[in-house]
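One protein chain omitted, others in place.
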Amino acid sequence: MADKVFLVIGAGAGIGGHAAARFAQGGYHAVLARRSDEEGLAKLVAQIEDAGGKASGTLLDASADGTIEELVERTESDIGPIEAVLYNLGAQIGNRDLANTPHRTFELGWRLGCYGLFRLAHALTPRMVERGSGTILVTSATAAVRGNAGQHSHAAAMGGRRMLCQTLKAEFGPQGVHVAHVVVDGSVDAPDTLGKLLGDRFEEYKASKGEDGVIDPAALAETYWHLAHQPKNCWTHEIDVRPFSDVAWWNDNPDPKIRT
Amino acid sequence: MADKVFLVIGAGAGIGGHAAARFAQGGYHAVLARRSDEEGLAKLVAQIEDAGGKASGTLLDASADGTIEELVERTESDIGPIEAVLYNLGAQIGNRDLANTPHRTFELGWRLGCYGLFRLAHALTPRMVERGSGTILVTSATAAVRGNAGQHSHAAAMGGRRMLCQTLKAEFGPQGVHVAHVVVDGSVDAPDTLGKLLGDRFEEYKASKGEDGVIDPAALAETYWHLAHQPKNCWTHEIDVRPFSDVAWWNDNPDPKIRT
Amino acid sequence: MADKVFLVIGAGAGIGGHAAARFAQGGYHAVLARRSDEEGLAKLVAQIEDAGGKASGTLLDASADGTIEELVERTESDIGPIEAVLYNLGAQIGNRDLANTPHRTFELGWRLGCYGLFRLAHALTPRMVERGSGTILVTSATAAVRGNAGQHSHAAAMGGRRMLCQTLKAEFGPQGVHVAHVVVDGSVDAPDTLGKLLGDRFEEYKASKGEDGVIDPAALAETYWHLAHQPKNCWTHEIDVRPFSDVAWWNDNPDPKIRT
Partner (left out) sequence: MADKVFLVIGAGAGIGGHAAARFAQGGYHAVLARRSDEEGLAKLVAQIEDAGGKASGTLLDASADGTIEELVERTESDIGPIEAVLYNLGAQIGNRDLANTPHRTFELGWRLGCYGLFRLAHALTPRMVERGSGTILVTSATAAVRGNAGQHSHAAAMGGRRMLCQTLKAEFGPQGVHVAHVVVDGSVDAPDTLGKLLGDRFEEYKASKGEDGVIDPAALAETYWHLAHQPKNCWTHEIDVRPFSDVAWWNDNPDPKIRT
């Protein structure tokens, strides 16, 4: 009999990897897709298997036409129905003024941040609708709700993504598909993204935030698990998370310094 | 040794009662406060105790000065530290045009919907700050984020309440107090509120919404439990819930017709 | 024949006074109401008259029951129909933590920031509805849309006020009454409010903001005039204003320092 699948698009060692581990622990076969680093991917799969879970890994260039579509089809035929998916691709490239945001960068931001989710929904929702159930979790950022200086590419992509989540929810919610948009308003202890962005300063940065000052992706994974298992009569569409000590995005921020 | 307490202000047979039951099941001593119906209150307490939990009930006129304050003090001295509280008082009075919204009604809406939470925070946050932990859950409504026709009293109270939740979070979050504002965007299977409002039509109304078409307060209680137990590095401040089949508040409702 | 009246509730030398002058210049009889400073009030009235306009001044304790109501009645019987009104009362008391926000302060914030507008609408909308026209302008603040630390009283009052503006618009818009909520997201060159709050530092502060770095209330008055004269087919309900050089409230703020 086929396994129920939890698919992660954008499965680094941070949010994606921890979500995969959490859902595998809960009985899903986790399928981890990421653009590069086959070794890192294999390690995440091995960790899940060592913990007694089921997992598969695949490299994926999500920005290329047909790739997400093929992955959905292959996963459903080879492993089992995708009961839940986490769209975890970011489009953050740091702060760049407009002159230093080339047209290709802006378009790539949209391809990863917005269009990829549209393509995923196109490929996956007919299957979920036929089954009458499914969950689409979307990791998002404050760039989806406000546009900071230097964030032209990221904010335009994320703003489109949030509206797309709402139109998907409006169409597919009543057909049994749960779409949840999660604004992650704080730094995440994610070695493959923030870690690479900060490099040597990563540990120092985390230390400067103090205990519990950076989001533990394992904690966020529990919230993803909760969202994916809310009964149909009580679904969340929008939620935010941040460390207790962080100033929320809508408040005056004492001193932003680094903020990724 | 003292029990850790989960206090519910506004503990009817719907959201409040189910939240109390859920937290009691998780090891809290549930303290249920409501304005009237001593019999109904005793029944809720008995149900929790029958299930092996600890609970106490008290009648409370939350709109009267000193009452919430006294309850906080009495609970902490007689039972134990209030680790989590659910402010569950509504101020919904149905749709009334302005001419039929007397000044006293508008003020009472504010006293229950906004001022009571301020008073609760005044009484409770010093204790939570001293302990370095605590959770304040607030049941809210779409009236906190948009003002519909006929909702003068309710929306003004809830809009103030939401902003108060943000200022409380801004001040007390960094001191270890988790404030969460929950927009309940849908009907709840709550006999003491919606049930009384609809009377004979309540069952018919629920049936018209279909299976899972009305929020089960037990399901919502699970989300409250989840929120109250997120690790400090990953706290949610704002979240919404609704049945899968409901149109979200921000969408065109029932019959959009043409709208270009 | 009776004059058409522009009533200002909260008519200091800043926003209220300049709005009164602008509407008087446009042919309205400006009625200026403020809590205190009879001399300052007389000066504003004299300036309008010296410029060829019509104006009257009155002292008003807006927080006391019956006062706004009496002013509306007296104005309509003695001077003429109130075609437009500016509700310009603030409730800003500077940043205070919860422990230093007494219950009376919080209630007074609500009385001035929210309840007063409700009372004004109660007294005035029946007249405007009968005439099939009227404009209610409301000066607001970012505290209506987000709650900063230390703003418990102000934000709760303004959040309620914004929702009330929406419910008023929902009920009275179709009856010909234009309600507009104006988020003033920046410092205003207002000697009677910001000036008194900053005292000796006021000029230094304005200088630090540079040319056009502080809102000129005469400029804002032009926007109020525009809003009040939009044709019925194209009404604005929500609008924001700020100096060109200010960071918008939703963005990371480099260095807040003073921010009143």
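Going in written order, the chains are labelled A, B and C, and every chain counts its residues from 1.
Here is the rule we go by: contacts are C-beta pairs under 8 Å (C-beta built on N, C-alpha and C of every residue); 3 or more make two chains touch, one makes a residue touch a chain.
Just so we're clear, the structure is a prediction, and the values are computed from it rather than from any experiment.
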Residue touching the undisplayed chain, where the options are C:Val5, C:Leu44, C:Ile93 or C:Ile215: C:Ile215
Candidate in contact with the missing chain, chosen from B:Asn88, B:Ser187 or B:Thr223: B:Ser187
Interface with the unshown chain - residue positions in chain B: 92, 94, 145-149, 187, 193-194, 197-198, 205, 249-260
Contact set of chain A toward the excluded chain (per top definition): 65, 97-99, 103, 106-107, 110, 114-115, 118-119, 121-122, 125-126, 143-144, 146-152, 155-172
Residue ranges of chain C at the interface with the undisplayed chain: 166, 169-170, 173-174, 176, 178, 212-216, 219-220, 222-223, 226, 230-245, 247-248, 250-251
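One rule holds for everything that comes next: only the chains that are shown with their structure count from here on.
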Chain whose Cα centroid lies at the greatest distance from that of chain A: C
Copies chain C and chain B - interface residue numbers shared by over half, same or different: same
Distance from chain C to chain A - Cα centre to Cα centre, in angstrom: 44
Per-residue overlap in chain A, given as positions that touch at least 2 other chains: 250-251
